[in-house]
Every structure is written in C-alpha cells, then in structure tokens.
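Below is a structure I'd like to ask you about.
Excerpt of the complex: some chains, original placement.
Here the chain labels run A and B in written order, and each chain numbers its own residues starting at 1.
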C-alpha cells in the first residue's frame, strides 16, 4: 500500500503542478502590460499629448515591458496623414516599438487611401473595434 | 492494482474535466463583447460621434455579437432631451439594439423629469456608477 500511496501522491502532485502551473501562466499573462491610446480629436495638441504619454510610459516602465498601440479614428485620423505635423514624432514612436494604427472605416468616409497616409503605420477595419478588443484582452485604455 | 489505477485515473480525469470545463466556461463568458460609451459633453458633434461609433461597431462585428450601452450624464444629458438634434438617430440606435441610458442624478440637478426626455431610453440612478459597473463586468469603455 505504501507504494500505491506514493504513486497516488505522485499523480496528485503532478496534477496539482499542471493546474497550478497553468494558473501561474495565466496570472503571468495577465501581468503583461498593454495599453491602447485613443486619438479621436482633430487637434495636434492632443496628438502630441498621446505621443508624450506613450514615451513617458516607455521611459517609466521600460519599452520592453509594455505594449502600446495608438489608434487614430474619426476626426483623429488626420494625425496619420502624410502632411501631419506630428509625422516625424510618429516615425520615432514606431521605431521605439509603439504600434500606430489607422481606421480604414474613417479613411473610406474621408476618401483617403494608404497613399495619403504616413508610412510605417498599421491598419484595422474599424478603430473602435480595435479599441474594444484590446480592452477585452486585458489592455488598459487611455484617452489623452 | 491495475484496476485501482484505472479507477484513480478515471476519477482524476473526471476531476480535471470538471475543472477545465469550468475554466472554459469562464473564458467563453469573458469573450462576450460589451462596451459602454460615455457621453458627458454638451456638444452635438460628440453625440453624433458616439452614435457613429456604436453603428460602426455593430456593422463591423455584427449587432448580435456586441452589447452596447451609451450613458449620457453631466453636461452630456442634453443628448437625450426631447429637443435633442440627435433624437431620430437615437431612436434608430435603440431599434438596432443599442441601450441608451440617462443619469437621474444629472436630471435632478437640471430639474428634468422623464417627460422632458426622449422615449425609448433607460434610466439609472447615477451614470458614473453604471459606467464603472459595466467595466467591472468586463465591458470595454469608450469616450468619443
């Protein structure tokens, strides 16, 4: 019986390890930091604030420790047009690992094509869906 | 002993199924999409943005797949007054399944009764509590 108990204890311990390991993986995953920053105003001051916020976050917690995505949609789409006054700052942010995303819904409404937009940015069918999805994945939300 | 091991393996497997099943149910529940849209500005442009955002979301992910609630409070309460310029759009949104909610706290402060408000809307004692509660239930937040 000792041997059987040992076998059983072993199996139970293995099972517990499996479960707790999975719980640990989940809690670790939950600790992965992400934040989606909304830009929906046609206001360069707001665009600079969004870029400042992204930079300050990276400086504060380390660029490697936080996923940042800036989503521009609605009246905010102009932030990502070729002639945007924040073009060079956006290039810097992208180089530093910040994802910058334009809403194709808004682009269609304003008759914009990718040729009208800055290079190095990403696209999503609908900015508002992206913002919702990221939050459902555990990301924080920020509206500068 | 083989038989005992089989029994033990069976019990362990059943237990694992029970636990993993419950974990699966939780993750499925978490995937149910919801979003609360805040309207707190006295600005018809913002009201139209909120309504656009709701419509684009429904068009993008399917109205059946997302719960949307627009909560108007503070200076945003005027969106839901009888004379609101967005009255017909709000009726359309409600017909499409968007919940539109007024803050009774704000109404009291502005001496508004339900007779002053659009029909087909909902009421909560405090808009800010509703916005907090929805997020605690796992809903995303959007402030147009």
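Keep in mind that, in the parts below, a residue touches a chain if its C-beta (ideal position, glycine included) is under 8 Å from a C-beta of that chain, and two chains touch if they have at least 3 such contacts.
Just so you know, these numbers come straight off a predicted model, no measurement behind them.
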Seminar exercise, completed: Expanding from the 2 chains in view to the entire complex of this file gives a copy total of 3
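As a convention for this text, only the chains that are shown with their structure count from here on.
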Problem set entry | Residue ranges of chain A touching chain B (in the complex, touch as defined) | 4, 7-8, 11-12, 15, 19, 38, 40, 74-75, 105, 125-126, 128-129, 131-132, 135-136, 141, 143
Seminar exercise, completed: Given the complex, residues on chain B that touch chain A span 1, 4-5, 8-9, 12, 16, 19, 30-31, 33, 35, 49, 52-53, 56-57, 59-61, 66, 138, 140-144
